[in-house]
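Below is one structure, written out as structure tokens; comments come after it.
Rather than the whole complex, this shows some of its chains in their spots.
Labels A and B are assigned to the chains in the order they are written; within every chain, residues are numbered from 1.
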Amino acid sequence: MTRVVLLTDFGTADGYAAAVAAVIASAAPEALVEHATHDIPPGDILAAAFTLARYAGLYPEGTVHLAVVDPGVGTQRREVAAAVDGRFFVGPDNGLFTRVLHGASRARIVALERVPADAAPTFHGRDVFGPAAARLARGEALDSLGSPVTDPVLLPIPDPVPFPGGSRGEVVQVDRFGTLITNVPGSCLDDAGGRGEVRVSGRSVGPVRRTYGDVAEGALIALVGSLGLLEVSVRDGSAADRLGVTRGAPVEIRF
Amino acid sequence: MTRVVLLTDFGTADGYAAAVAAVIASAAPEALVEHATHDIPPGDILAAAFTLARYAGLYPEGTVHLAVVDPGVGTQRREVAAAVDGRFFVGPDNGLFTRVLHGASRARIVALERVPADAAPTFHGRDVFGPAAARLARGEALDSLGSPVTDPVLLPIPDPVPFPGGSRGEVVQVDRFGTLITNVPGSCLDDAGGRGEVRVSGRSVGPVRRTYGDVAEGALIALVGSLGLLEVSVRDGSAADRLGVTRGAPVEIRF
């Protein structure tokens, strides 16, 4: 049972997401269409790139991930399909797959060639990407969809900058709970015995802890989150609200 | 694998949508329940009628579409099921199926007759429409569900009004991206070589273009959208915000 998993910024109320699901159901009737999310903020490719990387590799090998956050639809950007560590990906070549490609063991990318002549220039999800995903779900080879691409668009996601005794990074995502997810890998704490003092926008949030139970309710806490990245939360609250910060806020860790 | 595809204004947080899905899963265990949307604005039958038409016909023949936006539940409105161009539809007879019926080649409609005596008067989605959809998904004949109806309720969706050298219509839907979808069919441009100058609420939005790439980022653009209707957008922005208009705003095209 092959799954086609959708991520878009379409919302569901207008029926665009259902149109994509319908096209796949018609073209690959044996595939199972699943909805990861349609709630990516409109046009926010960076948010989509992080969200996609949070679940894509957890699906079984052979799963087809269709990702459409596509403010450039109808412009010159390419349409691509990729095979990354056993899963397939289909979508616009605009950086959506940056985090999935980051650190992949094996990746092969092609530019879609058989874009239908009558594809609506405003809805490639339905007319281009959905049909391509269905072909992969039916077992067609990636190479049959187009010619190799070696220069996919990648978002310039910043790396943390080490300094003597510490590292400087930033908030790269704020989740629904107001947790600040940073670009600082938890592994940078290994040499420091897992310890370090964390500041966000110059304000101390204390040492790195292991779990929410280590602080009182309502307290700020820094820990290594489920993505393996340094996170800052408020236990049973929102760190984004408490600290008044958003994506891009500077984060500093001192060992 | 027969699909039952749900559209409601229930949201998901209260569990009403899941209750409908559960009833179908129990009554037709081999059917696949899919969620098109539960985010129709509460009671907005017109929005639902447009959304449903955007995807219903793209699903494979035999698909059962369950649509429940039902501010009249518990009043005298009829419950109906229909077969339209190979797909089935179940829901209240309140105009929800106006756009699906519009331009259909074949349509047969019945009024549901076996409404259970203990159906909750406030939740026909669970107690009436869900079970009826399950019966269709199990292969029961439409005619076994009730007696023919020839006068379904249809919403008075306005047609554009031609005038010498142009046509006057209105905005019929505003989507998540702030795109204004009008009732002016793209085909009205055929005699004009696809050209025309568009105004919304008296303000010019320029000529009809082919695709977003034809204007700069942030610019207004009129084009024929993925439904075959004239649309007005802002590239990478919201036309609804830019122009300060909503459903019902007047649209004029001059050739």
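As a convention for this text, contacts are C-beta pairs under 8 Å (C-beta built on N, C-alpha and C of every residue); 3 or more make two chains touch, one makes a residue touch a chain.
All values reported here derive from a predicted model rather than from experimental measurement.
Displayed in place are 2 chains, all sharing one sequence; the entire complex defined by the structure file totals 3 copies.
Please note the rule applied: only the chains that are shown with their structure count from here on.
Between subunit A and subunit B, the centres computed from C-alpha atoms are 31 Å apart. Taken together, the subunit A residues at the contact with subunit B in this complex read 10-19, 21-23, 25-26, 29-30, 32-33, 35, 42-43, 71-76, 120-123, 126-127. If you check the complex, the residues on subunit B that touch subunit A are 1, 3, 5, 7, 32, 34-41, 47, 50-56, 58-60, 63, 173, 175-177, 210-214, 223, 225-226, 231, 233, 236.
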